[in-house]
Structure formats: structure tokens, C-alpha cells
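The block underneath contains the structure these notes are about, expressed in C-alpha cells.
A single protein chain has been removed from this complex, and every other one stays in its place.
Moving on to chain A:
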Amino acid sequence: MTATVGGTRATTESGTASGARATTTSKPVMATVSGTRATTASGTRAETVSGTVTATVSGARSVAATVTDPELPMLTLDELGVLRSVAEDDDGRVVVSITPTYTGCPAMDAMRDDLEHALRDAGYADVEIRTVLAPAWSSDWISESGRRKLAEAGIAPPGSVRRRTGPVPLTLGPTVSRVVCPRCGSADTEEVSRFSATACKALRRCRSCAEPFEHVKEI
């Protein structure tokens, strides 16, 4: 699937601006965890994986970071923001934490299996995959490169999630669209269905080029 250059650029720029902002503010946990790992990593694994202690620390993490999402295979779980932390203790035991995008997401089992196998294949014998429920996944956690790859695959990336104060607002009419068509770059698009092939994407149609396209929803 190839998006037109103009369309891709337009979508990526808007996606990037909001995404970058959101990512820096909502991922402090990841930074702390990698910091801890840096101080506790053992030298033993370093030999097998890449030679230096610092590289080991990122060893298990960099392996986990290559695993792609089963339903959005152009994105890694890391870029999707589903991979919350990768911790390795002195015995070479790796604990990976992931978070579901939607509560009923049927792809969680496939993600666990894919992560476990990638790590085992890389020589990590003792791997545990944990579910993290809080804080709940937000589309704001999709990284800048993830947003670019979505747009390149013809899927409109999410805008930034609006923060609310007070009760959840009721939406009775059509909402103002900020979603840009990944094919022609037009902002004149409409929602056809809130769900498409997966729970995390909506189906939209571009009124300019008349093509349907998917959009990763803001949540």
C-alpha cells in the first residue's frame, strides 16, 4: 500500500507534533526502569549478547523492541507503546511488562508468545511476560516513528488525546474531524464505523478522493 507523498507528509507532521509531546510526558516509567537496569545488569549476559555491560542492559530490551504487533505488523510493540518495560536481573532472568490497548484485545496472547519466543531465540532462557493495567494504554504513547510507519501504510495515525476535567462529555452529533486522508492529504474525511478490522482502528472515508482508510483512534 503506497500513500501519496503529499498525504503522507501532511499526516506525519500533525501526528508527530502531538505524538512527541505526549510521549515525553507519559512515559517516565520506562525511563526509570531502564535506569535501574543499567545499574543492576550482570556482566555474564554481556559476553553472550554483545560484549559490554551497557549493551547487555539494552540487550533484552532491544530484542523485545524488535517484536511487531500481530495486528499492525508495520509497528513494533515498542512503537505502539504496548511494551512498558524490560527488566533483567543478575541471573539473566527477563521480565517483560506489556499493557493491553483495549481490555478485550484478543491479540494479547499472540503478543506474549511472540515476545517470549524472540527472547528465547536470543538466548534468554528465563522469560516472564507480565500484564500491566495502570496507567491505561493511550494512543499518545505511539512513538513518532510508529506514527510515520502507520501513515506510510495508509493508516491515519491518532491525534493527541484531549484531557478532560469533570464528567465524561456526551457526544450526540458528528465530531469535528481532524483526521487527514493518508492517501491524498485532504482533511475532508468522515467516520464510517468506529471499529474496523481491529478494535483500535476506525474506518473512515475521504470525501475528496473517495477512498476508504483506517484510522488509529485517540483513546
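What to note about this one:
As a working rule, a contact is a pair of C-beta atoms (placed from the backbone, for glycine too) under 8 Å apart; a residue touches a chain by one contact, two chains touch by 3 or more; residues count from 1.
One rule holds in what follows: contacts and distances are computed from a predicted model.
For the chain of the complex excluded from view, the name given in UniProt is "Phenylacetate-CoA oxygenase subunit PaaC" [choices: "Chaperone modulator CbpM", "Phenylacetate-CoA oxygenase subunit PaaC", "Dipeptide ABC transporter ATP-binding protein" or "Cytochrome c"].
Remark: the residues of chain A touching the chain excluded from display are 97, 100, 102-106, 108-110, 112-113, 116-117, 128-137, 167-168, 170-173, 192-196, 199, 203, 219.
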